[in-house]
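Would you mind keeping the following structure in view while I ask a few things?
Apart from one protein chain that is not included, each protein chain of the complex appears where it belongs.
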Amino acid sequence: MNTIEFRSDNAAGVAPQILASIADANVGSAIAYGHDDVTAQLEQRIREVFEHDTARVFPVTSGTAANALALTALCPPWGSVLCHTTAHILNSEGGATSMLGGGAVMKGVPGDDFRMGADALRTALASITWGDPHHSQPSVLSFTQPTDMGTIYPVEAVTELSAIAKASGLKVHLDGARFANALVALGCSPAQLTWKAGVDAVSLGATKNGGLSAEAIVVFDDAAADELVYRTKRSGHVTSKMRFQSTQIQAYLADDLWLRLARNSNDRMVELAAGLQELSVEFVNRPDVNMLFARMPADAIDHLEHAGLLFYRMGPETIRLVTSWQTTPADIETALSHFHAALA
Amino acid sequence: MNTIEFRSDNAAGVAPQILASIADANVGSAIAYGHDDVTAQLEQRIREVFEHDTARVFPVTSGTAANALALTALCPPWGSVLCHTTAHILNSEGGATSMLGGGAVMKGVPGDDFRMGADALRTALASITWGDPHHSQPSVLSFTQPTDMGTIYPVEAVTELSAIAKASGLKVHLDGARFANALVALGCSPAQLTWKAGVDAVSLGATKNGGLSAEAIVVFDDAAADELVYRTKRSGHVTSKMRFQSTQIQAYLADDLWLRLARNSNDRMVELAAGLQELSVEFVNRPDVNMLFARMPADAIDHLEHAGLLFYRMGPETIRLVTSWQTTPADIETALSHFHAALA
Amino acid sequence: MNTIEFRSDNAAGVAPQILASIADANVGSAIAYGHDDVTAQLEQRIREVFEHDTARVFPVTSGTAANALALTALCPPWGSVLCHTTAHILNSEGGATSMLGGGAVMKGVPGDDFRMGADALRTALASITWGDPHHSQPSVLSFTQPTDMGTIYPVEAVTELSAIAKASGLKVHLDGARFANALVALGCSPAQLTWKAGVDAVSLGATKNGGLSAEAIVVFDDAAADELVYRTKRSGHVTSKMRFQSTQIQAYLADDLWLRLARNSNDRMVELAAGLQELSVEFVNRPDVNMLFARMPADAIDHLEHAGLLFYRMGPETIRLVTSWQTTPADIETALSHFHAALA
Partner (left out) sequence: MNTIEFRSDNAAGVAPQILASIADANVGSAIAYGHDDVTAQLEQRIREVFEHDTARVFPVTSGTAANALALTALCPPWGSVLCHTTAHILNSEGGATSMLGGGAVMKGVPGDDFRMGADALRTALASITWGDPHHSQPSVLSFTQPTDMGTIYPVEAVTELSAIAKASGLKVHLDGARFANALVALGCSPAQLTWKAGVDAVSLGATKNGGLSAEAIVVFDDAAADELVYRTKRSGHVTSKMRFQSTQIQAYLADDLWLRLARNSNDRMVELAAGLQELSVEFVNRPDVNMLFARMPADAIDHLEHAGLLFYRMGPETIRLVTSWQTTPADIETALSHFHAALA
């Protein structure tokens, strides 16, 4: 049976350009632990891409590492990180930030469309007694962009929320596991979506969008970057042959590869969503990027599974569908025919 | 100028068989986070190679991660890890185990040839008040095999030290960043050097010996393995596209590749050491595997650097030379000619 | 101006019997760190009071210490503690448990009357993927009894919630900073409210009810108690002259002192609440023990403050009133006269 992969974009393979870059980097010897030329060039490249002269970059091998390390460099042990109640860092990282951050805590803040609301953020900030050690002190605002539920924050929302946070002295982090998908959907520049909107550190994901094991912490705050030199190493997140990490991200950013791959994911989702809307499928989220949560009868879900669609069941009548850089128009067409049959 | 790389074996590139295995694994999609087939096959393969029916394996991307996670799964927060005073885990991992292990501490135990001595271990165990919470309780014995100074423990020494430790209730860990080099030098089996000698968990390094970013925690203790499911994830050490980690280790173990690569390193060191002995160079260590620490006048060291040899200066008149899977007989010949000139 | 203290029961002084016990214990010398006779006798006494032959006790000097240490002995670092959304351990201990527990996290579970609901607990337990390291694993259910909002769980509710938790393998903790107030209000025995209802460890508070610096962790779970030997020491919570801690709790439990002191607090609150109800004051909570949250116009609150009542403002029109072992009937009478004037 031919299967079609909608479980997750991290079930996809590695983009050929990225795989080729690894082979290309495998020439001669290179000093270890990030002191190599490829990593130095990557930092230069990141500065160009983000239009920021002093940005610093720390390649790591998982999104949890990128998030937790970035957050602990921005948040004191007695601080709290404010994020949406559905955020990955709150629900899906096994307490990584609390562990690596000496007991820093996460606070979920509500908001429609799986995005933190400005009023909810103001309320959260107002409910704390500042300077009172009984209360973990809000220290970082973290966006998931796109959210875990496939919606995105417009640049204006990032800017507004960051400004509210910064007025209370917080730092701002952006969990960009699918950053390129957001960039493409918003049509803005990396700088516009990050430091120009108040963001101090970004978890820049590449793995879900064609990388092998490539995530990068991009930091605009020098004090946090200085800490990350130590924090990455002592958590085991400085690979010795770093050039093979750095080259993946170099290839990812070259020739707009990251945008092209993300555009494929997003465009396939547009096609899929359009097809499902014709079938009157109920959507849980607005599929701004490459993720759709949809409701349908359990027997229809069973039918789809038997037909070879791979996806996650989020509840008895809810499924998650994720497109990737590898999803083809033909995949969507075939999938839609299965949906048609299942829902007939 | 042609350079010859003796700084570290982690400055070497990736073995072609391992690189090819990554390309081979890049077919279709695969479920993430280690639930893929390649990773399941790896566990089976590890059980064969280590002749242990219930061994479990956790691929990670750095040696510090492998060591610190293995140790924290074996050591309670109020415990101490006993290791040689020159151990990597004590001196070169930035406090990783203390951080990830909730304040577990390391205790250096002395011994000749950079190896812990049996009497020193007995003394360390006798000097503690067991059950007294003023004192961190010795909980793990950790070998570095080969040591950071290039010497090795014979199987009998591992067995003896493990038995002493186990008689006091300790668990036993082996830091095998260069495990294959020790295997080849000792001519023993993986089982003989590990669980048959009392070892509960191994940091099985592949990166220094031709891997890209491939280390594996091999665990013979089920309780520790159960903890590692959580400990790896929450420290960011479960890569999403795990198949590309697991395949590296599969390729590493296939057709004795790991032994062949290590044999090259060791053999080149034999040639280098023999040549230097002819030149009456003073050795700091006995080069049992692929590392040599040697003393010579500072101006000779300068000469070597100018001639294109790459190595680390460990002191004004001491250098470290490391051969790798990539070092060729011609490299050694050329290097020896430079030594000859430098010391003339 | 004569003030009347309603800010907190920990603003009250030390009961004379407890102070006298300290002087009584100050005879001769005694071995340090809890190996003294007074502490041994305390453990025996706790076993009698709680009708449990193997209960163990760890005197500490703050409620945060009692809670966080008890919880970390029950919860693995990758676990979560389920508690009500208003729980002290979640909101008012500065992340203590996450810090001392290696990154264990707290999850708020809703419920009416500031008490966790059985259905909400079931939902929380059902929403997790057990064994999936992405998700902190629910490991402890913690009650605050009485709650931070002055309500209490009936014995049946403790029993029911504990049974639900234990069916999923959780341990059960009871934050009893005001344990005696709950006992008196419920008219049950210490055993009925704890281990007979499924509780594994209790933070037994005495400070708020007449102690000087006296809290005790009472543990019915041997494995947790064994850990606490180390956890208390390495967090600085084993006082050297422990006899002066233990004697406070001995005196507290002698001749039903704890119940008599708590009965005074509770009875004074009955009088105060009755008086305020006559004045048609709106209550936020049902004052089951010695705490009342009440709403009234801001200018009435100002009036009360000027009249010498000491209390906390929880919002522009909400105040918190807490009676203590020291509050007298005359205090209540005077206070009510001020309320009468303020609300006239």
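Letters A, B and C mark the chains as written, and numbering starts fresh at 1 in each.
As a convention for this text, a residue touches a chain if its C-beta (ideal position, glycine included) is under 8 Å from a C-beta of that chain, and two chains touch if they have at least 3 such contacts.
Being a predicted model, the structure only gives us computed values, none of them experimental.
**Student:** With the full complex in mind, choose from C:Phe114, C:Phe179, C:Tyr230 or C:Phe293 the residue touching the hidden chain.
**Tutor:** The one listed residue touching the chain not shown is C:Tyr230.
**Student:** Taking the entire complex into account, which one of C:Ala32, C:Ala223 or C:Ala298 touches the absent chain?
**Tutor:** C:Ala32
**Student:** From the list B:Gly13, B:Gly34, B:Pro59 or B:Gly94, which touches the chain that is not on show?
**Tutor:** B:Gly94
**Student:** Please identify which residue in C:Leu69, C:Ala225 or C:Leu321 touches the non-displayed chain.
**Tutor:** C:Leu69
**Student:** May I ask you to list the residues on subunit C that touch the chain which is not drawn?
**Tutor:** Listed in rising order, the touching residues are 3, 5, 7-8, 10-14, 19, 22-23, 26-32, 60-66, 68-69, 93-96, 99-100, 207-208, 212-213, 230, 233-241, 244-245, 310, 324, 326.
**Student:** Please output the residues of subunit A touching the missing chain, sorted low to high.
**Tutor:** The list for subunit A reads 33, 76-78, 102-103, 131, 133-134, 137, 227, 229-234, 238.
**Student:** State which residues belonging to subunit B touch the missing partner chain.
**Tutor:** Within subunit B, the residues that touch the unshown chain are 77-78, 80, 91-106, 133-136.
As a working rule, only the chains that are shown with their structure count from here on.
**Student:** Could you find the two chains linked by the most C-beta contact pairs?
**Tutor:** Here the largest contact count links A-B.
**Student:** Where subunit B and subunit C touch, do the two copies share over half of their residue numbers, giving same, or under half, giving different?
**Tutor:** Same; most numbers are used by both subunit B and subunit C.
**Student:** How many angstrom lie between the CA centroids of subunit A and subunit B, rounded to a whole number?
**Tutor:** Measuring from centre to centre gives 34 Å for this pair.
**Student:** Between subunit A and subunit C, tell me the centre distance in angstrom, where each centre is the average of that chain's C-alpha atoms.
**Tutor:** Comparing mean C-alpha positions, subunit C is 41 Å from subunit A.
**Student:** List the centre-to-centre spacing of subunit B and subunit C in whole Å, with centres computed as mean CA coordinates.
**Tutor:** The computed centroid separation for subunit B versus subunit C comes out at 50 Å.
**Student:** Quick check: what residues of subunit B touch more than one other chain, meaning two or more?
**Tutor:** 230, 233-234, 238
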